[in-house]
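Excluded from the complex is one protein chain; the other protein chains are retained at their positions.
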Amino acid sequence: MIGPAIYTVMFWVVAASTVLFALAVVNTRKLLRAAIALMAALSTTAGFYVMLDAQFLAGVQVLVYVGGIVVLIVFAIMLTRSGELLEDHPTPERRVVGAAISIMFLILSAAAVWVSPFAEYSTGKTPPNDALSIGKALLDPGPGGYVAPFEVISLLLLAAMIGGIVIARKTPPPNQPFTSGGDLPGETDVYTPLSQRDPKRGGPVS
Amino acid sequence: MNQLLASIAAYAPGLREWLLLTSVIFSIGLYGLLTRRNAVGILLAVELMLNSAALNFVIFNRFCMPARIDGSVMAIFVIAVAAAEVVVGMAIFVALYRYRGTVDVNRMDTMKDPVTSFEGPVAFNKEVLDNINKQYKSHHDH
Amino acid sequence: MTYLTLAATQGAFKTVTVSERTAQAFADGSWILALVYILAAVGALGALVTVVGLVLIYAERKIAAHFQCRLGPMRVGWHGILQTVADAIKLLLKEDVIPERADKAMHLLAPFLSMMATVMILGVLPYSPILQIVDLNIGVLYVTAISGFGVMGILLGGWSSNNKWSMVGAMRAGAQIISYEISATLALLVVVLFSGSMSLAEIVQSQDAGWWVWRAHGVGLVAFIIFVIAVTAEINRTPFDIPEGESELAAGFHTEYSGLRFSFFFLAEFINMFVVSAMAITLFLGGWMPFHIGTGGAFNGAMDLIPPVLWFFGKTSAVVFLIMWFRWTFPRLRVDQLMYLEWKVLLPIGFVNLFAAAVVVLYNLYPFPIIVP
Partner (left out) sequence: MTVRIRTLDELLTPPAAGSSELSTQEYFVNMGPQHPIAHGSLRLVIRLDGETVKEVIPVPGFVHRGIEKMCEKITPRQVIHLTDRLDYFSAIMNNWGVAKLVEKAAGIETNGRIETIRTIMAELQRIQSHMLWWGVLGMDLGAFTAFLYAFRDREIISELFEETIGARLTMNYVRPGGVMFDIFPDFPAKVRKLLGYLGPIMDEYDTLLSGNVILQERLRNIGVLDPKRAVALGCTGPVLRGSGVPMDLRKTAPYGRYGDVEFNVAIGTMGDCWDRYYVRMEEIRQSLRIIEQLVDGIPEGPVNVIKASARITIPEGTYYDQIETARGILGIMLVSDGKSPNPYRIHFRSPNFNNMWAVTAIAPGWRIADIISIQSSLDLVIPEIDR
């Protein structure tokens, strides 16, 4: 009896914290804090994966999301250090409209979930969710195997990597207006003489 | 004691509770997508939505066909796509920020017109603006 | 007679983790026993963190001193053995300074993230057949994944300090740790290939017939060397302590930290060293397995008399000493040289090595029996 009870309590606690973290992601004004909230939300999702008997997926989730994606986002936020990127102020109208649309979506999907008759299922059988069967499925060329999508995803990742490098490169192709080589005033000349600075803010006077 | 445990276990999440949870997370992501103006903020919200979608795959896998692992495989694909998306997205945002000094999606309207206004960490003067427009023109002349 | 067969005949060293015992206690309905197990596990982790921290800090100072022809701490206690305790008390009592215009919440959070990452790994290490809190079937993946939290702690610490040097240090640390994680993972995968499992307990048991570092055709040795280099970089120790290089960045990401939170970063560094050493010996040097030559014999029998937990900590200490030796011998690399070493030297070698390991396993070019569960 103790097992299901612990499972239930943990589900509701983790679910509540995930929703709180998700709300923090969309409502925090400082983007870095939003990114940290996203990290927390993704970590609790890894907890969900463990509850759903997908331990390998939980590991991948933490490895890729926390170790990779969130770190990348934090890097990007740090690289573009300016007041604008740190603060994000949605206007009240946007808030109202956004909330209305998302709540409508929530009601719609919840209703759909509640009224749909799902196939009979049994939770007694533990799914073979270990790394071995996932690896076998990913490299299985037969029916029900995923070798073609796997290769496509590999290609996608390679393309993304090359694309990322190409876009972030400084080299200006000839006569390209949108890549300047870092010599435009807006890119480099962020230095303000001491005399023109607001001593309280430390940055340029706005 | 056992009675208490049993009453707690009665609230054990079923398929519908799990799906409701992912719907809530997805809706929160949607809200962020709609309200954020900052491109990075939008990306964060999109990550949240992708994450809830991946969770859905695993939930259906777990409850509807527990003998298979297709849901987990799909979730891995979703994670891989999210990684690719973030790499390219962040590269674009950093490049854009470098050039335009902003990542506000509302101001990313250069495709409409030649540059007429420019706001960034440093106020651009007329000369710089003209220079950019000249570059823009010469690009089109070629 | 190999170790496992010996153990099997005696029936003494069957792997039972604390979590299994707890689950069994729950199943038996003995609540108090389960509670005792849980409390013991938590208490043991806390004690391990404290003891390892104190011992390693003292060891580092003494080892450094003797490398440098001096005595090190000698005043507090016998041979300065209480020096670390005194320093810890001093750090706890110090004023906690938070820089002006720093992101306060993040500043407070960062050291705890760093600490959490290391402590969470301690729970899955197999200290001996009966001393392991949880044996995850994705143990290796878990360890790799959790170390990601450490990066976040360092990045946040550097960013929230509102200091350019800290920021530069944090960016360097982030780039460095992410880069070297790849090489470390490639080296881990070699062992995963050979042992056919990602569970740390099973990896240890797969080294029954010989440790992977020498049993795996040289592939294991290359992987071990790559692993040690990569984890030395991952835990920011000289010659890879570029993120906190004191002469250029003035302590880097933790420049602005003081008091308790500085001690958290400091402690995390030393626990990290213990963790990576423990991982290295678990994967390559047989974990808690005793050292054997050939099969049977009086020597092996004598080795078996030493308890596994002593073997574990002894081997870990040896690797820790190696890492400390690096620190007190080598100068510091430059950041682009560091990246060069990772991306153009270690990574290609790691890939080739992994490929070689795959060939060995696939075509069974293996003279010794491999245990595949």
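Letters are used for the chains, namely A, B and C, taken in the order the chains are written, and counting of residues starts over at 1 for each.
Throughout what follows, a contact is a pair of C-beta atoms (placed from the backbone, for glycine too) under 8 Å apart; a residue touches a chain by one contact, two chains touch by 3 or more.
The shown structure was predicted, so the numbers you read here are calculated from the model rather than taken from an experiment.
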For this session: Check the options C:G80, C:P111 or C:P239 and report the residue that touches the missing chain.
Result: C:P239
For this session: With the full complex in mind, choose from C:S30, C:T50 or C:T329 the residue touching the hidden chain.
Result: C:T329
Seminar exercise, completed: Residue positions on chain C contacting the omitted chain are 64, 67-70, 164-165, 168, 238-239, 241-242, 245-250, 328-337, 340-341, 345
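We adopt the following convention: only the chains that are shown with their structure count from here on.
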Exercise. Where the centres are mean C-alpha positions, what is the separation of chain B from chain C, in Å?
Worked result: 35
Exercise. Whole-Å distance, chain A centre to chain C centre, using C-alpha means?
Worked result: 29
Problem set entry | For chain A paired with chain B, centre-to-centre distance based on mean C-alpha positions, whole Å | 7
Exercise. Which parts of chain C, given as residue numbers and ranges, touch two or more other chains?
Worked result: none
Seminar exercise, completed: Touching two or more other chains in chain B are residues none
Problem set entry | In the complex, chain A residues that touch chain B | 1-2, 4-5, 7-9, 11-12, 15, 18-19, 22-23, 25-27, 31, 34-35, 38, 41-42, 45, 48-49, 52-54, 56-57, 60-61, 64-65, 68-69, 72-73, 75-77, 79-80, 82-85, 88, 90, 94-95, 97-99, 101-103, 105-106, 109-110, 113-114, 118-119, 121-123, 125-129, 133-134, 137-138, 144, 146, 149, 153, 156-157, 159-161, 163-165, 167-168, 175-180, 182, 184-187, 189-190, 204
Exercise. Which positions of chain C touch chain A when the two form their complex?
Worked result: 26, 101, 103, 105-106, 109, 136-138, 141-142, 144-149, 151-152, 155-156, 159, 167, 170-171, 174, 178, 181, 198
Problem set entry | List of chain B residues in touch with chain A within their complex | 2, 5-6, 8-9, 11-13, 15-17, 19-21, 23-38, 40-41, 43-45, 47-48, 51, 55, 58-59, 61-73, 75-77, 79-88, 90-95, 97-104, 110, 118, 120-122, 124, 128, 132, 135-136, 138-139, 142
